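Apart from one protein chain that is not included, each protein chain of the complex appears where it belongs.
Order of writing sets the labels: A and B. Residues in every chain begin at 1.
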Amino acid sequence: MASENLIDIKDLNFSYDTRAILKGINMTMQRGKVIAIMGGSGSGKTTLLRLIGGTLQPSSGYVKFAGQVVHELNRDALFALRRKMGMLFQFGALFTDLSVFDNVAFQMREHTDLPESMIRDLVLMKLHAVGLRGAHRLMPNELSGGMARRVALARSIALDPMLIMYDEPFTGLDPISLSVIGNLIRRLTDALGMTSIVVTHDVQESLKIVDYVYFIADGVIAAEGTPQQVRASVAPFVHQFVHGEEDGPVPFHYPAKQYRSDLNLEDPVV
Amino acid sequence: MFKHIVSGIQNIGHRVIESVWRLGVAARFFLLVLLKSSTSLRRFGLVVRELYFTGVLSLIIIVVSGLFVGMVLGLQGYETLQKYGSESAVGTLVALSLVRELGPVVAALLFASRAGSAITAEIGLMKATEQLAAMGMMAVDPIARVVAPRFWAGVISMPFLAAIFSVMGVFGGYLVTVVFIGVDEGSYWSQMQSAVDFRFDIVNGFIKSCFFGVAVTSIAVFEGYDAPPTAEGVSGATTRTVVTSSLVILGLDFILTAFMFRGVS
Partner (left out) sequence: MQRTTMDLWVGLFVVTGIVALMILSLKVGNLNVYNPSQSYTIIGNFENIGGLKVRAPVKSAGVVVGRVTDIQFSTETYDAVVTLSMDSRFSFPKDTFASILTSGLLGEQYIGLAAGGDEAKLQHGDKLMKTNSAMVLEELIGRFLFNKASEDDSL
């Protein structure tokens, strides 16, 4: 049963300097599933992905990937592990000095000895999957935001990893691309048996394609469940999120002093 | 009053600790770059690409500045030397100034502002746009893949650029004094050749430019890699590269000169 889980996260705590971002997160992610992580802006979703990828160190607890505790690995083992992961960065993070083609080919050239003709075929296949085969000669600065994100997606699946982490794959996409990409994530997961973690704000779109949802708020998991459970949920938190209401348990504001006192509207306390 | 003095001293202490700490970080980074250089040497194509950006694109400014510096040296040197009736020594003056000092130093200063700042800005922007993080997540070490090739390209370009600068300068001096003013061509070259020594002047100038190349590119790559990942962070780092490099070049030049030319002529 344990081998079913690709990722086990246990009592994970993390803080930047003194500000606690994650406070005791527990998650399990099975192979072959699409898992969504939702939560307000600044709730620590990207941070969580970084902890899984091992670019940040937890202050306590651990992330286990395929049976290995990520933060205890040495550099070489960590790099070996990362070759099994793909990550779509929130802002694409395409290499601006390489063309679209070379961006997608980057990992193939770095990590494999494939002949150039085969790399070419593979790259065009990946680009075809995101609908940008015709754009392979362009440079990143010639792409629109949504196109760049799709290229980044093609790049993150270049080596068919076991796990792909998508940090907000749907922002900046038009409705057509959005459902195409959503379906692509689902199809890749099913066809290649990989696992996908999708960080997203797009509740409606993601509920169509995911197997399980975690809601993060205030550094803890506020709710979790399958899409059906989420839709049916009457928990005020989930309800607020799914229906996009401003008032509710999810604070829209970053922690701060009272608004009035920040604007010096209140009498100073003597 | 007393409080002010204490806080002032604290301030100084804080700055000193800060800069020593940063120097330590920089030294560690420098060692890391050297340790991770095997990729760049194995895949030399990476360095060749960077040589284009650091070396070839710096050529224009080096050639033009070298020519003009040499022309000015020739003109000024001639004006001064002819008062003592030794205007034929102008070749010596031009060549020695260039080969020993101006070639390596001015070329390095130009290199710092042309190529050094570009290296810092490029690496800093790659960091700010998460390209370095993305590379790390792809199990490719950004220091080996991005930093080391730029470092080596800079280190290789610098001596070549300094030599080209000196040659252009000698040619510029020749143009002004021999072609325009009419100093005897034979004495321009022969006086130069009898005064400039291969071992002491040419080789030492070459060694200087190698030191400057290492200094400027280390500063440039470190500032870029260390830059705060924001627009101001990168622009600040770029400025710091030029300022720090220039100061280091001049300081290092004094130290190297003191070692190299002590006790001779």
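The working rule: a residue touches a chain if its C-beta (ideal position, glycine included) is under 8 Å from a C-beta of that chain, and two chains touch if they have at least 3 such contacts.
Just so we're clear, the structure is a prediction, and the values are computed from it rather than from any experiment.
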Exercise. Thinking of the complex as a whole, which visible chains are touched by the chain that is not shown?
Worked result: B
Problem set entry | Selected residue (touches chain absent from view) among B:19, B:38 or B:193 | B:193
Exercise. In the complete assembly, which of B:67, B:99, B:112 or B:248 touches the absent chain?
Worked result: B:99
Exercise. What residues on subunit B make contact with the chain left out of this view?
Worked result: 48-49, 51-52, 55-56, 59, 84-86, 89, 95, 99, 157, 159-161, 163-164, 166-167, 170, 189, 192-198, 200-202, 205-206, 263-265
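Basically, only the chains that are shown with their structure count from here on.
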Problem set entry | CA centroid of subunit A to CA centroid of subunit B, Å | 43
Exercise. Mind pulling up the subunit B residues that touch subunit A in the complex?
Worked result: 122, 125-126, 129-131, 133-141, 145
Exercise. Where on subunit A does subunit B make contact in their complex?
Worked result: 53, 55, 79-80, 82-83, 85, 87, 89-91, 93-97, 106-107, 110-111
